[in-house]
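A single protein chain has been omitted from the complex, and every remaining protein chain is retained in its original position.
On to subunit A.
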């Protein structure tokens, strides 16, 4: 049945599916994992770094992009689609600032991106954007925000979420481990993001990229060394927890 209704984006199947939109969700799963965590005073974005070819300039292969000084996003899916969406969002951020003399709220820019994506699910001759995005930032009121959009054009606020390959595994890890203690301070929130990624990243800490935004501070990208330090701390804590466990059983 699917093959008769999946050729045109504007055609519903008899049971109410828009197959092209659903297939776009599959394209998102082909991108590497991205995780977003909303802490009390910090928002964290962690991504599985794509392996870069030897002769490729690493700086041009980025999954985390700033949309404005106080908002940034990570995406999973088709690289080219992401570039187009990010460019439009960046232009909108500046246009908003010049028109209304206020920076965008995280919700505003998320809604803009989601509306853009939805337009492409209802237009003949175009296909949906094959990306999901995690948008994080702080509003003027100082409250941290995390939103997720998907190819259908829906957006929701989350406390913590993951997109891309193995997103389900990471989300289940977050559901178990996202507690008030886990996000008690900034460092704990960062460690939670890294631990969530390490569940599915195939070659450990060196393939993880991390970015944080603290209240009233610009986006900070972690260097490889800083991530290594965090990973080392996490492994130490893991060892200590295992030692305690074995002591209890003996």
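The working rule: a contact is a pair of C-beta atoms (placed from the backbone, for glycine too) under 8 Å apart; a residue touches a chain by one contact, two chains touch by 3 or more; residues count from 1.
Just so it is clear, contacts and distances are computed from a predicted model.
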item	value
Identity of the absent chain, which is to be given by its UniProt protein name, from "Sorting nexin-2", "Proteasome assembly chaperone 1", "AP-3 complex subunit delta" or "AP complex subunit sigma"	"Proteasome assembly chaperone 1"
Candidate in contact with the missing chain, chosen from A:31, A:103, A:128 or A:205	A:31
Of A:37, A:67, A:82 or A:219, the residue in touch with the unshown chain	A:82
Selected residue (touches chain absent from view) among A:200, A:213 or A:231	A:200
Residue ranges of subunit A at the interface with the undisplayed chain	7-8, 26-27, 29-32, 50-51, 53, 61, 63, 75-80, 82, 165-166, 168-169, 200, 202-203
